[in-house]
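With one protein chain held back, the other chains of the complex are shown just where they sit.
Order of writing sets the chain letters: A, B, C, D and E. Residues in each chain are counted from 1.
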Amino acid sequence: MAVVVSMNIARAQDQKINVVVIGAHPDDCDLDAGGTAILFAKMGHRVLFVSVTNGDAGHFNKGGVELAKIRKAEAEEAGKRFGVTYKVLDNHDGLLMPDLKVRSELIRAIREWKADVVIGPRPYDYHPDHRNTAIALQDAAFMVIVPNIVPETPALKKNPVFLYTEDRFKKPNPFTPDIVVDITSVFDQKVFAVSAHQSQFFEWLPWLDGQLENVPKTESERLKWLANSRKGSVSKEARTSLQKWYGNKADQVKYSEAFEICEYGSYPTDEDIQRLFPMLGK
Amino acid sequence: MAVVVSMNIARAQDQKINVVVIGAHPDDCDLDAGGTAILFAKMGHRVLFVSVTNGDAGHFNKGGVELAKIRKAEAEEAGKRFGVTYKVLDNHDGLLMPDLKVRSELIRAIREWKADVVIGPRPYDYHPDHRNTAIALQDAAFMVIVPNIVPETPALKKNPVFLYTEDRFKKPNPFTPDIVVDITSVFDQKVFAVSAHQSQFFEWLPWLDGQLENVPKTESERLKWLANSRKGSVSKEARTSLQKWYGNKADQVKYSEAFEICEYGSYPTDEDIQRLFPMLGK
Amino acid sequence: MAVVVSMNIARAQDQKINVVVIGAHPDDCDLDAGGTAILFAKMGHRVLFVSVTNGDAGHFNKGGVELAKIRKAEAEEAGKRFGVTYKVLDNHDGLLMPDLKVRSELIRAIREWKADVVIGPRPYDYHPDHRNTAIALQDAAFMVIVPNIVPETPALKKNPVFLYTEDRFKKPNPFTPDIVVDITSVFDQKVFAVSAHQSQFFEWLPWLDGQLENVPKTESERLKWLANSRKGSVSKEARTSLQKWYGNKADQVKYSEAFEICEYGSYPTDEDIQRLFPMLGK
Amino acid sequence: MAVVVSMNIARAQDQKINVVVIGAHPDDCDLDAGGTAILFAKMGHRVLFVSVTNGDAGHFNKGGVELAKIRKAEAEEAGKRFGVTYKVLDNHDGLLMPDLKVRSELIRAIREWKADVVIGPRPYDYHPDHRNTAIALQDAAFMVIVPNIVPETPALKKNPVFLYTEDRFKKPNPFTPDIVVDITSVFDQKVFAVSAHQSQFFEWLPWLDGQLENVPKTESERLKWLANSRKGSVSKEARTSLQKWYGNKADQVKYSEAFEICEYGSYPTDEDIQRLFPMLGK
Amino acid sequence: MAVVVSMNIARAQDQKINVVVIGAHPDDCDLDAGGTAILFAKMGHRVLFVSVTNGDAGHFNKGGVELAKIRKAEAEEAGKRFGVTYKVLDNHDGLLMPDLKVRSELIRAIREWKADVVIGPRPYDYHPDHRNTAIALQDAAFMVIVPNIVPETPALKKNPVFLYTEDRFKKPNPFTPDIVVDITSVFDQKVFAVSAHQSQFFEWLPWLDGQLENVPKTESERLKWLANSRKGSVSKEARTSLQKWYGNKADQVKYSEAFEICEYGSYPTDEDIQRLFPMLGK
Partner (left out) sequence: MAVVVSMNIARAQDQKINVVVIGAHPDDCDLDAGGTAILFAKMGHRVLFVSVTNGDAGHFNKGGVELAKIRKAEAEEAGKRFGVTYKVLDNHDGLLMPDLKVRSELIRAIREWKADVVIGPRPYDYHPDHRNTAIALQDAAFMVIVPNIVPETPALKKNPVFLYTEDRFKKPNPFTPDIVVDITSVFDQKVFAVSAHQSQFFEWLPWLDGQLENVPKTESERLKWLANSRKGSVSKEARTSLQKWYGNKADQVKYSEAFEICEYGSYPTDEDIQRLFPMLGK
């Protein structure tokens, strides 16, 4: 099938903007797009986080059903703190394959949320679940508007804009910060929300990093510690993009989240982007 | 296995040049290489179009076996208009996976046609079936000369040249117009042949694009309308390539089709290309 | 899961450096990293070659179990000549898919060898088995340190450095010679070891190349013939890399093997590289 | 899970009795339960025929999409003649496996029809598609009342009665005619309806039987010929069962259809059977 | 491979008798062999219960990870009450297929427990998970002594005796009570242990049976209610078998559990049975 380039003009499918963020594990959406999600939610828009796996492998001394239960509870708590709905699909962590079952689950989730914007990882990342989530998401990108596919869930009328979240990988091509959102004003809320994933940020990831004994004990110190390790930095390319979207205010941005336009969904104009990301420029 | 670079010199495997074009759906070969196919056919060479899926998902109010039947009939009519053989494999549309079954089907088709040239999509395209067709085709590229694989169909003695068709996608790397064919003289025939896919060009694709009510009613107006939307434009890089292959005549080229050399088949020299694409320069 | 960049510092997991080289067929490790393996072995380090398939399709008039048996014996002989352990997994040649079974086999092999360095192909190569080996290897890269995955084999405490072997392919991005090892002093030994794969270098590959009748008959002429066809050349980029690692001695390097750092394993500093590749600079 | 034997009492789930007949190919339901279906339909009850495959292999000189299209049209025509809805699932003929996809399709069909009675083949029959249909149907039998399975289609509140259709196979155990329906009064209508499957009864099956040249040419002779070959005979066991259900009238039964109670669905009492099969005794 | 009938003589593989009971869901072992397990445990032998699925579908208003967590905790509590080890494999409930993955998990569990006796369902039961557990178990029966299968877990030296648990199904052949164990003395303990599966016996199964409102509220009444519904009855065939094993004492047996010898494991003599079931006759 050969679709004309101009086919799908991105447009909010109802009054509110409907955003779906897809991550491989129950903390990926949070880190990659959590600040942006808070901003959408504060403006009254609707955000769904989807974790494609249940996270049941991500720990050093827990696993399986016990861990999956903990991580789902953490995700639900994080969802409340972000102001979003958090959905955890029951696929095993560390074993995800980009098959038709997972593709269908993503198509269904995107359609049911009537998404205008869908955000997820690039297929170039260190974790196979991330790469396979990205492939499944790319595979869903056009299919969400094809009525004969997953026919029991009505197809969208307009193809959403699909965006990639930022990563540090350079091969085969580096991430491009097409859209950069200033999250300075909500960074503390993001850190607080992210910290709901206690099994990850205060147990598993420090253990992986040989830092388990250095994890602070008190809540407030943990937040500081987390904020410090996750503040990121604004790259030169992201700074340029910030100037495009925020003008003079760009210089005052301390924390940001960046997104790259995926070529397989609806391709937005700058105007589309400003309409779909109403926090830009503010 | 580590093959010496110079191993496979592209050479017509019999007097006629045998060309296989692979597309995901029963209209992809047509748009991507239809003009070139007409030129091959007019010179007496043999062209096979293969649609890897039966197209049974590509419509808004038809589907399944009914649609597959319509699309096969359309493909056969198109094949007659192009002067090529059109083969539609019975895999479901929208659900294609690059598995060993599909790979074997492509190996078998390429071998039975004794292909000198094989043309298909790049793995970077908006439709998952296109990407998975591309992967299956890459996976077939070397195997067509390995006798122990698909052993019931004798292996080719020479590896064909594999080429990609043009697309607009830039990531992870843009399309390179290594070979550009002037199809100006047969553009009208291409449009007429393509128009055989009525369910696509006058129903499904306009519907997807919100243009269903704008589809002309008469045959002649439909051809004009189709020609207009599908004429494409010659990029700067393609123009440069045209100059390489056509010299001064390049400036008069109005319509063209471009191909990129796939690194996984036999790698042709410029002389090989001129022998395999005898319409170049004319 | 979102891991902090600085997480994994490459460090030899015991006194000796443990190296795993992964190839798709029982001659790929040899050509791609055989000289480097000899140097490691001569310095007392431990090298494992893993062929992911049993090579049972790589011949023109043999195949199946007979061929697999021959190739395993050839691999074992080659292993002795290289001074490495050679393991041949019993997956069919030409039919490899990057599924969870193969991924688990690689995770197990890497863990059991307590690897500090893992070397394998890039996912951009002409043979589908090579590409699928590369994908399976990428998929194993992080998982080797996750205890809940393949739980019956204890996870590594430190993620190894993963490296790609050199290939000639340019799309979507060319190979980068981050590390280049001078193998001039052991080139003859490498050729002798590689020549153990008689079914490949004196039968199948010459047949594929139409050179079967030109294969020399005597052992010594065969070694010369093989050395000549496999000596390779040092690219400009590799020469620059040699200068980085060998300084003035770089100019005298006649034969070399180059490696690119895979972004999905532990990312080494220059000091890490010098510690893990103690032959550099010598 | 261990369910108490008395758990599921068969009861019509709404005023009308809802019957689903499952066959492997688009003529199996017809032959096995077509007369009974006519009787249900005439009494105002609702009958659904489901063909699990599209029948695209059942012919000697047609196949694939063409044949599937023909058989679907024949099935729809037969459905009209029977007075039932005919649904043809798009699975390939001759290649059916009893996997989770097919099981889910059956669960969905049974639930959507709110079935009180489900009828299908035993897993002991000459055609692998018949056996695999039977396995998929057995696998669906309990699951139709489990809300967490195929959760997007609401589970039934009462488990239907599942019945097997008659076959001639003796191993590992012969068919038991628990219920036998007198179809004498509608036998001609059954033959007329069955004859809608022209590609089967006047082409493929005679060809298989070496009788192609003996197929009558006129419509009326064909009906006679078909009636003759498909009239069956009433076995001794069936005659006994007829006496149970019809009393003295049993002797006048010329044509019948028999069913065996499947132990995996709701197990009906004689009263349940009389309520669910209101034509019995009449 | 053709093994001599007399090959495997059942013999306790160490001083204690090691018993593995396999069920599809986290309550199946309990009901089918729980009394026998208590008797083994009281005599100092070692019993392992394995639930092949995690039970995450068995409820009307819970499901997924939450339910799996509850059921695992219930199983562990039940295990304590029975005096056995309870292992819950993390396969989805209601979706079990008898594939190589599940077969390997059973082989591994049986070997690690050094089983002398393995007990599980027949492949003729109403729930597809039960049937598929039975098939996987049959498939494991001989393989536990083959060293090349699941080679990372050492094979048993002697094939265990495999037994089926009782069910009520008659087709294709009814259950045979080859061994019947008097559990009268421990029936109350069995009921108490079984009652640990609260989500099943006081929620899901009563709901399925339309009895939810009749479930007693107090602990002691629930035990009575459960005892009443699960006491079973001793069939004529079982009574005969009891006489064989218990002689005159058979008449006083009120509650029993029956087992059929599976022909695919080691086939025990009566003496073997008496040695492996030391509670018989007492």
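Following the convention adopted for this analysis, contacts are C-beta pairs under 8 Å (C-beta built on N, C-alpha and C of every residue); 3 or more make two chains touch, one makes a residue touch a chain.
Keep in mind that this is a model prediction, so the values were computed, not measured.
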> Which is it among D:G35, D:G58, D:G120 or D:P268 that touches the chain not included here?
Replying inline: D:G58
> Who touches the missing chain here, C:N18, C:N54, C:S241 or C:S266?
Replying inline: C:N54
>> With the missing chain put back, one of D:P128, D:P147 or D:P278 would touch it. Which one?
In response: D:P128
> Residues on chain E that touch the omitted chain in the whole complex?
Replying inline: 1-8, 99-100, 103, 124, 138-139, 141-143, 145-149, 151, 172-173, 263-265
> Of the residues in chain C, which ones touch the absent chain?
Replying inline: 54, 56, 64-66, 68-69, 72, 88, 90, 92
> Can you list where chain D touches the absent chain?
Replying inline: 24-25, 27-28, 31-32, 55-60, 63-64, 67, 93-95, 97, 124-129, 131, 168-173, 200, 204-205, 208-209, 229
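Basically, only the chains that are shown with their structure count from here on.
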> For B-D, which listed pair, A-B, A-E or A-C, repeats its interface with over half of the contact pairs the same?
Replying inline: A-E
> Roughly how many whole angstrom separate the Cα centroids of chain B and chain C?
Replying inline: 36
> Just how far, in Å, is the C-alpha centre of chain E from the one of chain A?
Replying inline: 45
> Quick one: chain B and chain E, Cα centre-to-centre, how many Å?
Replying inline: 59
> Do you know which chain C residues sit against two or more other chains?
Replying inline: 124, 172-173
